[in-house]
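One protein chain is absent from this view; the other protein chains keep their places.
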Amino acid sequence: MIINAVINGEVVQKECNPNKRLVDFLREDMEVLSVKEGCGEGECGSCTVLFDKEAVTSCTVLTGQINGREVTTVEGLDKKGQLESIVKSFVQAGAVQCGYCTPGMVISTMALLYKNPNPTEEEIKRALEGNLCRCTGYNKIVEAVKNMKE
Amino acid sequence: MKSNTFYAPKTIQELVELLKMKKERNDLYLVAGATDLAIHIKKQGILHFATIDLTHMDELKEIEKKDDVIEIGAAVTMTKLEKSIIIQVHGYALAGAAGRVGSTQIRNRATIGGNIANAAHCADTITACFALGATAVLLDSEGVFRELPLEEFVLGLGETQIKPDEALVNIRIPKGSTSIYSSFSKVGSRKNVTISKLNHAVRLVFKDNYVTEAAMYFGSIGPKPIKALNIEKHCIDREWNEALLLQLLDLGSKLIDEAIPTRTSRHYKRIAIKGVISDVFNDILSQREVI
């Protein structure tokens, strides 16, 4: 089946098995490598992408489902210059250690801030509830997101 | 039949045509959020299958106020349910249940239709929908709709009354009035992103501070949520106060003793039920205080 979707801001038409998981399509067919697989069942959040403007785990989406929709990863946000402030905030706060969960954390953060530019600490924690991190204890990630609020 | 086909109907008519085909084959999955299916196919190593995807059917993604019911499309996501003002007003327990399913990412995809049709014994929205007296609307390959109470539709542990050529298209809950209150609570291994070890939903009708009607369900202690008849009966004509709560706590423990007399999990659940009952009690109390 030919998939028609907007991926990282570009119109993509690509022959692909529509029942393939989105994470595999992104990594294998689109070479979008910021999207990591950590558990394969929507529990760790390291494969989180923006589906239209909402955070979803791409290991629980079928590629056929993105037809006519928009999928965005950190590569796409970076291209549009939307990550300057989050880079600064994450780097300065020490929110990054091994970095493997980080792109997923960034996507969940951006999805939150689109809807809610001024979240409370509780709202931040809830937005990141589906992103596991084993390095930081989350404290500095939450701090980084807090620091991003205008 | 070619494998790995993917059908994305946009209208009811297109869906009916696909259901005709589904009747003939057993490798066709109906899928909405795919949050369960994607895990299932990976775990089982299923490489070839076909899907009918409901997420491109706009009419299944709406929550509508009808004459005496709220009609929820099967492809409405947990996030949408949780945030919906209509649901908050007419089915607060369902909004609460939806808000506690999985993680933010999962709630953005997982649908009420999927949660109900998969009929996991711990499915949070089923308990809430039972309490709210919901019905299921099914569509078959002849284009005929049928509606039945959700409690009859869900048979338990992955089993429903759905036929091979049917799709669950809507969930309907009776409209509430200002004297109706509902609430949901659950306990899992963690505060957030957790599978229910026990969940609880109630729908109460009040006259002044006295309960005139009560529907109370507990999930995750049987193949499907259990209706707590004794507790419901006990509430009728009683005042919603601390004294009643204490009685409910005892009745709750008794319910566990009767529902799962031999399972080792009863030792925990007969105490934990006090927690979910208290949470619901306090939630109803604060809802009533606001008004």
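Per-chain residue numbering starts at 1, and chain names A and B are given in the order in which the chains are listed.
We adopt the following convention: contacts are C-beta pairs under 8 Å (C-beta built on N, C-alpha and C of every residue); 3 or more make two chains touch, one makes a residue touch a chain.
In the analysis below, contacts and distances are computed from a predicted model.
Only one of "Xylose transport system permease protein XylH", "Chemotaxis protein CheA", "Molybdopterin-dependent oxidoreductase" or "Aspartyl/glutamyl-tRNA(Asn/Gln) amidotransferase subunit B" fits the UniProt record of the hidden chain, and that name is "Molybdopterin-dependent oxidoreductase". Contact with the omitted chain, checked across B:K191, B:K233, B:R263 or B:R288, is made by B:K191.
Checked against the full complex, the candidates A:A5, A:C101 or A:M148 give a single residue touching the omitted chain, namely A:C101.
Of the listed positions A:E10, A:E28 or A:D52, the one in contact with the omitted chain in the full complex is A:E28. In the full complex, chain B makes contact with the omitted chain through residues 45, 47, 187, 189-195, 197, 265, 267-268, 271-272, 274-276, 278. Residue-level contact of chain A with the missing chain is found at 24, 28, 33-41, 43-44, 46, 73-75, 78, 83, 86-87, 90-103, 106, 122, 124-126, 128-142.
One rule holds for everything that comes next: only the chains that are shown with their structure count from here on.
Averaged C-alpha coordinates put the centre of chain A at 28 Å from the centre of chain B.
Interface residues of chain A, counted against chain B in their complex, comprise 1, 17-19, 21, 40-43, 45, 48, 51, 54-57, 59-62, 64-65, 67-68, 108, 111, 126-130.
Across the interface of their complex, chain A is touched by residues 4-6, 8, 31, 33-35, 37-39, 41-43, 49-51, 53, 55-56, 79, 102-106, 108-109, 192-193 of chain B.
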